[in-house]
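What follows is a single structure, and I will ask about it in a moment.
For this depiction, one protein chain was excluded, whereas all remaining protein chains were kept in their positions.
Lettered A, B and C in written order, each chain numbered from 1.
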Amino acid sequence: MRKKNLKIFLILTFFCFLILPLSQILAQVDTLPPATPTEVRAGDTPNDNGHSITVTWKLSADDGAGRKDVVAYEILRSESPAGEFVVRGMVPAGNNTYQDRGAKEKEDKNYFPPHHDFYYKVRAKTLKSYSESEVAGPATAYGQWFHIGKLPVFVGTLAFTIMVLTFIGLARKGKELYVRPLAGIDAVDDAIGRATEMGRPILYILGLGTAADIATIASLTILNRIAKKTAEHKTKIIVPCMDPIVMSVAQETVKAGYLDAGRPDMYQEENIFYITSMQFAYVAAVNGIMLREKTATNFYLGKFYAESLILAETGSVAGSIQISGTDEIAQIPFFVAATDFTLIGEELYAASAYLGREPLLLGALKAQDLAKAIVMISLALGAFAASFHLDFFLRLFSVQM
Amino acid sequence: METIGIWIAALLTLGIFSFLYKDNPFYKFCESLFVGVSAGYWFVTTFWQVFMPKLADNLVAGRFYYIIGAIFGVMMLLRLIPKIGWISRWSLALVVGTTAGLYFTRYLVSNGMVQVQYTIISLYVKGNLSQTIGNLVIVIGTFSGLIYFFFSKEHKGAFGGLAKLGIWFLMLSFGASFGYTVMSRMSLLIGRMDFLLGTWLGLIR
Amino acid sequence: MKFLEKLLAVDRRIIFLFIAIAVALPLFFVVKLHIEVTPVVRNLHNALEALPPGSKVLVSLDYDPGSMPELQPMAESFFRYCFNRDLKVIIMGLWPNGPIQANVALEVVLKEPEIMKKNLKYGIDYVNLGYTAGNEVVIERMGSDIPVTFPKDYSGNKTEDLPLMKGVMNFNNIDFVYNLSAGYPGTVEWVLFAVDPYKVKLGAGNTAVQAPQIYPYLNSGQLVGLLGGMKGGAEFEIATGYPAKAVRYMFSQSVAHAVICLFILLGNFAYFATRKKKGS
Partner (left out) sequence: MRRQLPILIVFVSGIFMIIQYFIPHESFEFIYEYAMDWIIIIGIFAMLLGLWSLTRASVSKVQTKAPGWGYSVMTLAGLVAMIFLGVYKGNQSIAEGTSFMDIFWNIYTPIQATMFALLAFYIASAAYRAFRARTVMSTILLVTALVIMLRLIPLGPLSGINQTLASWILTVPNMAAKRAIWIGIGLGATATCLKIIFGIERAYMGKD
């Protein structure tokens, strides 16, 4: 027994002696500085406001290869090559670029001065050691006056603007422009007529959008046309609003509609009113209006969110004819299911032109169709070309932000 | 205090649910209270969280550019004085013009170019039949959907056929979204039921 | 036939009643519903299982009471899982209400007998750093310095003084990030401002409405796993072996969905039956 213990003791001692130097070697390896990052370059960041410099480098030989012990890079900056370098940021191993950015406001403590020379170093770090690259620079940050990556958007903007203006010009010259009939639009007249027959009011909901939402503005134009018709029919129109500015605009719009119909005397401002700007409180109140005023026709045109279905179902309980339209894609299914007619997405924007039959507005619609045709052709040709690994069309539409 | 709060919340919950049966005084009470409280809540939070930091603090810090915003804001209020109400159109014009310009590029890029870019995909994926079919369906669906939105040509003949295919795609998408949303709407009701039956009455759990 | 015609024009209040019963009644029962764990949830669970005990998990609750029914069970099940696995939990919120929601969830989980046994201590096993304004900028700042971004915790203690936060400088010292999101700012921002630049491992739970927008990030590998809506929450509870609220709620979901489907089928049956009669 004792002999055996001694044997174990000896073996253990032997191993201890073996492990001691080994661990020392290991510790040394750990504190050994990694290979330095090379080819460090610093230069102005393109397409920016002039408060950033981009630093790039070639990865340390010990990053992902070699000893594989690089964990991160620190980027250091100084105002002179020999001056004091300050750490500006850190990126994990495997990255070889860093954007040294700062604020553009002079009073901000993170202000990054443009038109000023800076020098950069990149420091590769392991857990216990580090090594620094050579100094790169000087680099200067300056702002650009055109964003090259947005060139396709610029071309698109110009092209579309020219198309719209050309067609409007054609319309102005008196060229007949054909547009196909749209079911939802034809229903508008019937719906107003029905309210008149029944002697009940019309409810017009502009949605939850603000005056800054394009869908709301499109809806306001439609409201103008509908107000004109209700004035002609001497039917009451109720417009509860959830945004104060929209309410003011709606008042002006409806008033203008009554003026167009030659009945400014019939305009009643208290029928276009504000309730609250909180979604569901607004809906609760509109629900009440529908049932208590017994509205014959409800219009829901503009921006709508979850409340779309609450409105549409309550209106259906009240037995109202309902015409809806929104560009909020998630709500279209509920309007389609629960209202009588729905203007889907783009149709909402087209509706103002349809209702007004103004040649200028129809002209814009034609431009939309031309643009659509171009998109469809690019799409078909593009997909065909992509099948043969040609990416010309793809590049035509790609935007760098 | 907490018990009173739960009781009030529970009664108001029942008041709103009572609307499902029919419009009634209980609902009207909840509705009118809700409108008042929400308008007040909205005013107060906007005042502290937007007005103070955006305007007051900036003016105090000497950033007088913000006065221009305040001037336009006051112009908006002139609506209340009928004689010079038309001045409010200047502020309105600023709001509408600025956002029209802002949204123009935003819509052009994210609704136009980016979507087209996503749809330009290879119609043939080597060795992957399901993806080939998927890509084909996406391109055909988008293409025919756009045909449906064409206003210049009546939906007749081959063109009408494509438009019809387009509307089928739209209906399929609407059905899918509708069915998908049922779960989140049921979740909301489960939340209320859990409150009524659990937190309030203590019948479950 | 009279009945069928009546069925076609059924008073919607009857449907309402059925829905109310379909949702409420199942809440009283604990049923072992068969819920299959989908790969996206399985992946999240596997990634969490790979974390050794003592790992630091950052949990960002980015929602408000409106999304409680869907996301609160996810918060509870995640905390429960972390505490059971002895993972250290660092809580924060990009929405002002997030940290409050976290406290509500903690209150539930910390009371459970199995968790009580662990005798968890605030500051050592979990911390709540609270809310900081700034949306995605907050994430960006955390990338360089967490204690500067959150100088104090929810209750006003200095972050540096919390034992758990010792040595937590930035995302390099965080082993996993979990985000519960109901919109903006949320999972998308975490992917763009934490995963892309700092290569953190991110898992997320989203409302059902929000989830489809997040799917692309799963396919590209920027997101480890995703719980979508109540169903995702239930799957996670099954995967971790602790069926709780979401699983119980899923029974209501299934019954309610079944009731709607039955009504639709019934309506169509009545529609065709009456039409045939009219036709003949």
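Quick note on the criterion: contacts are C-beta pairs under 8 Å (C-beta built on N, C-alpha and C of every residue); 3 or more make two chains touch, one makes a residue touch a chain.
All values reported here derive from a predicted model rather than from experimental measurement.
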Chain not shown: contacting residue from A:160, A:204, A:341 or A:354: A:160
Interface with the undisplayed chain - residues on subunit B: 5-6, 8-10, 12-13, 15-17, 19-20, 28-48, 50-52, 54-55, 58, 65-66, 68-70, 72-74, 76-77, 79-80, 86, 89-105, 107-108, 110-112, 115-116, 118-119, 134, 137-146, 148-149, 166-183, 185-186, 188-189, 191-192, 195
Absent chain, residues of subunit A that touch it: 47-51, 104, 114, 143-147, 150, 153-154, 157, 160-161, 164-165, 168, 210-212, 214-215, 217-218, 220-221, 223-225, 243-245, 247-249, 251-253, 255-256, 259-260, 270, 273-278, 280-281, 283-284, 292, 306, 309-310, 312-313, 316, 327, 329, 332, 334, 336-338, 344-346, 348-350, 352, 360-361, 364-365, 367-368, 371-372, 375
Sites on subunit C contacted by the missing partner chain, in the whole complex: 10, 12, 15-16, 18-20, 23, 33-34, 36, 38, 65-66, 68, 100, 212, 215, 231, 250, 253-254, 256-261, 263-264, 267-268, 271-272
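Heads up, the rule we're going with is that only the chains that are shown with their structure count from here on.
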Dominant interface by contact count, named by its two chains: A-B
For subunit A paired with subunit B, centre-to-centre distance based on mean C-alpha positions, whole Å: 13
Residues of subunit C engaged with two or more neighbouring chains: 209
Subunit B: positions in contact with at least two other chains: 181
Of all residues in subunit C, those that touch subunit A in their complex: 12, 144, 170, 172, 197-199, 209
Subunit B partner contacts - residues on subunit C that touch it in the complex: 13, 16, 19-20, 23-24, 27-28, 68-70, 207-209, 212, 229-231, 249, 252-253, 256-257, 260
Subunit B - residues contacting subunit C, complex: 20-21, 180-184, 186-191, 193-194, 197-198, 203-204
